[in-house]
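Read the structure below first, then the notes.
One chain of protein is taken out of this complex; the other chains stay put.
What follows is chain A.
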Amino acid sequence: MNDAWFEQPLFGLTITVLFYMGAQLLNSRYRWINPLFITSGGIILFLLVCDIPYESYRAGGDIITFFLGPATVALAVPFYKNFQKLKDQLAPIVLGVSVGLVCGLLAVWGIISLLHGSKQIMLTMLPKSVTTPIAIEVADLLGGTPELAGVFAVLTGLLGSMIGPTLLKLFKFRSDLPIGAAMGTASHGIGTARIMRDSEIQGGISAFAMGLSSILTPLFCIPLIWWL
């Protein structure tokens, strides 16, 4: 029987759900464990150990990724429910997101120049704080490498979702607005998904910051290119 059991979409779908369930269990016992890291790391290990090609996993994985669409649309609900709070504090959030984004772009520019990285890498990395499809479009626009820009965006999201809440706690940020704004700006949907587990208000603010930064990033990147 050579029709391997992993050759059907059901395989990718099932192991993703299984590993996610396991990660949930671990996370309920050890709060510091990031479920997304465990889920994706576990799947990668499983594929490597069982020598299953990525393409076979992808057939089922794509089905799960598809639901990212309605999940993003669902962010409208916490946004709507917490609108009053957002409206009262709109100026601080917009200012925080803008200054944060600009400092992030300058940090990328400064570090890559300092460490003598290539200009190609810099142009690819500038849009890394926004959702993957937008990062790819902006990098393309700037003359970076689109595929790599997607990788950077995903890694940034994962990193932000892993260290963000702890780092912000360490620096004594306790109220919803700064935490939500920082997570959404630094690590887009992945950070929003993470903070949504802690608080719906922070999640709603994070969703707003994410939307705002995906509009502002292309705008901020363009003058930076003229200047470079």
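Here is the rule we use: a residue touches a chain if its C-beta (ideal position, glycine included) is under 8 Å from a C-beta of that chain, and two chains touch if they have at least 3 such contacts; residues count from 1.
Here, contacts and distances are computed from a predicted model.
Of "LrgA family protein", "ABC transporter ATP-binding protein", "tRNA 2-thiouridine synthesizing protein E" or "Lipid-transfer protein", only "LrgA family protein" is the UniProt protein name of the chain excluded from the display. Contact residues of chain A toward the unshown chain are 12, 16-17, 19-20, 35-36, 39-40, 43-44, 47, 54, 57-58, 61-62, 64-65, 67-81, 83, 88-89, 91-93, 95-97, 99-101, 103-105, 107-108, 111-112, 115-118, 121, 125, 128-129, 131-134, 137-138, 141, 147-148, 150-152, 154-161, 163-164, 167-168, 171, 173, 175, 177-179, 181-183, 185-187, 189-190, 192-194, 196-197, 200, 203, 207, 209-211, 214-215, 218.
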